[in-house]
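Every protein chain except one is present and positioned as in the full complex.
So, subunit A:
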């Protein structure tokens, strides 16, 4: 009953605060759209200059996905390279190709070397030229980088906005004295925490549905699993964020101090959420990922969205998130002791 009162109040506050409402619903969609536009674009087409290259090689090169420009001397090609009109140039020295790369962008470097390698293989079909047959266990050749880190991104939004909004609204409850007023009513400490979880939980469910629908149906993000599992992960992730946010808010004295938790709590989690490869990190650093809720959330997201796995495969991740939430909830109830001893 009192939990309900709190839920109703939180909802009314949301409805009155259109800006925050928009922030939570529209901002993730806007950013996801941008990211998808940036990373879903066609693969880069390198611009390669040629200097005195035999006609046969030029023909072969033209079959790869590159644009070719021919130069009369290495000097003019070098000039073009310096002004970044081209990404690399090939000249012929002692009957062998010599390649000079502009080199400041690793992804362009890779694309050029790959093209050249393919060209070399195609022109010398020797015993090394055995073509492997490639099949994908998960994902596909058409999978874009957006498909790859999209799931982590959804998890991140579920986490970030709830963390911030719930944390700040609990902080305001403290700084405006309404928390003090609240504890002068017969509400129990756990009811305050439960009210917050239920109020925001309900709201974040809507947010999650919206984000998931938008990503899958509008942006066409790869989605091989069941939507309900995705929503379950998002919900647990945002409850973790909510309880962590409200807990940490008791160590902040202003909205600005709450913001200071972003580089401390949010940013490190992004590094471990699968946007970057964890396996190449130092061992102790990998251990750090084990205490980051977003790591589990993003892992479960990828399992559902890319690998199409079901509930039984993500149940461990969900259990860990639930455990995080429960621990933070208990900590919340305990810190509320500061405001009322019973």
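A few remarks follow.
Note that in this section a contact is a pair of C-beta atoms (placed from the backbone, for glycine too) under 8 Å apart; a residue touches a chain by one contact, two chains touch by 3 or more; residues count from 1.
Note that in this section contacts and distances are computed from a predicted model.
This complex has a chain not shown, and the name its UniProt record holds, of "Cytochrome c oxidase accessory protein FixG", "Periplasmic nitrate reductase, electron transfer subunit", "ABC-2 type transport system ATP-binding protein" or "Alkaline phosphatase", is "ABC-2 type transport system ATP-binding protein". Only one residue from A:72, A:107, A:135 or A:185 touches the chain missing from this view: A:185.
Annotation: of A:17, A:105, A:121 or A:217, A:17 touches the absent chain (contact as defined above).
Although one chain is hidden here, its contacts on subunit A can still be listed: residues 1-2, 4-6, 8-9, 12-13, 16-17, 176-188, 339-342.
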